[in-house]
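Below is a structure I'd like to ask you about.
Of the protein chains in this complex, all but one are displayed in their positions.
On to chain A.
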């Protein structure tokens, strides 16, 4: 959090400096918003609070950037439902489609069709196949998030704890990348720490709760549960509460503050990393505008007013460092 604030202040300073020092150049760098464009944001499913937080930020930014903004998606987390939506957006001649993919493969043909018709595609959160999008905004780098997850429990369980993992589905891209990253970090930072089991809650609250109960009952020596999925973290925390293990088992994961607030207050979740979803939504719109203007190269560098400066590496933009929610700061975040 501190880092983020610093980064933003720094960026703001730089911006001010740029304006005062080289007024003409700064004007050139300003994003061209003369033409009104239509941009759609297609989440994995509508009605999930993290994606709503993206929408909140995107809506705000769209106003500034002269964008006709539409938030639409399937009711269930289905890639085919997303493809239906893409098809309708292509027919309605949208200028940019932004999306977070339910799975990387099924969406690709439809998005390639969109690109062929001159529509720019920006993926965020969960990527699609690289040849089916113009840019990808990654939430946070995998190693950094893996580290944040392990640190969030290690402080409370001690360095030689037995840890269980409760993930979403077996083939979830991001979750698997995080799990690989946290294992790698664990090996170097806490060599005595041990992962005793990995279970899956299918991103369903009830299945996650059952899986959480199973873990605790089958492995009584577990003192930390890392659940890098929204539903899984809530399920694991609820299981700890249900079995009266508060203070003995610590949970962390990747969930929005609204969902975990009560467990953070209860002390079951001491620290839980994520990123600022609202600001990420803003960045998605900013990149959509740049992509439509053809103002962004596959390897580039740009400043987004109020968001900071970003590197584009091989069409991938890393959004931010993890933002860790704790009992102290969670009151400031509402999404």
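Here are a few things to note about the model shown:
As a working rule, a residue touches a chain if its C-beta (ideal position, glycine included) is under 8 Å from a C-beta of that chain, and two chains touch if they have at least 3 such contacts; residues count from 1.
FYI, contacts and distances are computed from a predicted model.
Per the UniProt record, the absent chain's protein name among "Electron transfer flavoprotein-ubiquinone oxidoreductase", "Autoinducer 2 import system permease protein LsrD", "Outer membrane lipid asymmetry maintenance protein MlaD" or "Heme exporter protein C" is "Autoinducer 2 import system permease protein LsrD".
Note that of A:49, A:78 or A:210, the residue touching the chain absent from this view is A:78.
Here one chain is not drawn; of A:32, A:171, A:311 or A:328, the residue touching it is A:171. By the touch criterion stated above, the residues of chain A touching the omitted chain are 46, 70, 72-75, 78-81, 83-85, 87-88, 91-93, 103, 105-106, 108-109, 113, 170-171.
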